[in-house]
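Every protein chain except one is present and positioned as in the full complex.
Then we have chain A:
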Amino acid sequence: MSFEAKRCGVQFNPPSIVLLYVHTDTKKMRKRIIPVRSFSKYSDCSLAAENLKNHPRHRDYLDRVSQSQLEKLHIILRDHLQGFSLEHSLASFQLNADEDLNKLDDEILARKKGQMDKLFEMNKKHKDDPDFVYDLEVDFGKKSQEKCSWDEESDDGF
C-alpha cells in the first residue's frame, strides 16, 4: 500500500497541514488533515517539520513531500499565529531581483536564501559525483562579449 502526494497546503483553524494524495491501489484521491499539535508562535518550524516528516502515523503519506516544503507550511502557520497575513507570508518567499536584501531582517533574509538554495542545490556538483572537478576552469572568452545593460545608465563609478 502506498500513497502518492499530490498537493500539500495549510488550514488556519485549527492549525493543520492538509494533504491531497492518491491511494495507489484504489487510484482514489483522498484528503488528509493533520492537525499541528503543540505548536505556537514561538515554535521552531524546522524542528516541527522534521518531527512531522518522521511521525509514525503520517510519514508514509508524507513520503513524497519534502521536509523543506513542510517547513515552509509551518512558517506560514506560525506567521498567522503572529498576526501576519497570508499575503505577507507568501511574499516573504518570493524572490524579487530588484529588492535590496541588505534591508531585510534575519528571518525574512533566511527565507529568501532558502529559495535561492533550491536552485543552488539543483545545480550543485557534489564532490562524490564522478565528473566532479575541484579546480574547474572555464574560459568564457572576451570576443563574443556583449555589453551588459546594467552599465547603461552612466552612474559614477561604472
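Couple of notes before you dig in:
The definition used in the following text is that a residue touches a chain if its C-beta (ideal position, glycine included) is under 8 Å from a C-beta of that chain, and two chains touch if they have at least 3 such contacts; residues count from 1.
Please note the rule applied: contacts and distances are computed from a predicted model.
This complex has a chain not shown, and the name its UniProt record holds, of "Serine palmitoyltransferase small subunit B", "AP complex subunit sigma", "peptide chain release factor N(5)-glutamine methyltransferase" or "Member of RAS oncogene family-like 2B", is "Member of RAS oncogene family-like 2B". Taking the complete complex into account, A:Leu109 is the one of A:Val22, A:Leu81 or A:Leu109 that touches the chain left out. Contact between chain A and the absent chain runs through residues 97-104, 106, 109, 112-113, 116, 119-120, 123-125, 127, 132-138, 140, 142, 144-148, 150-151, 155-158.
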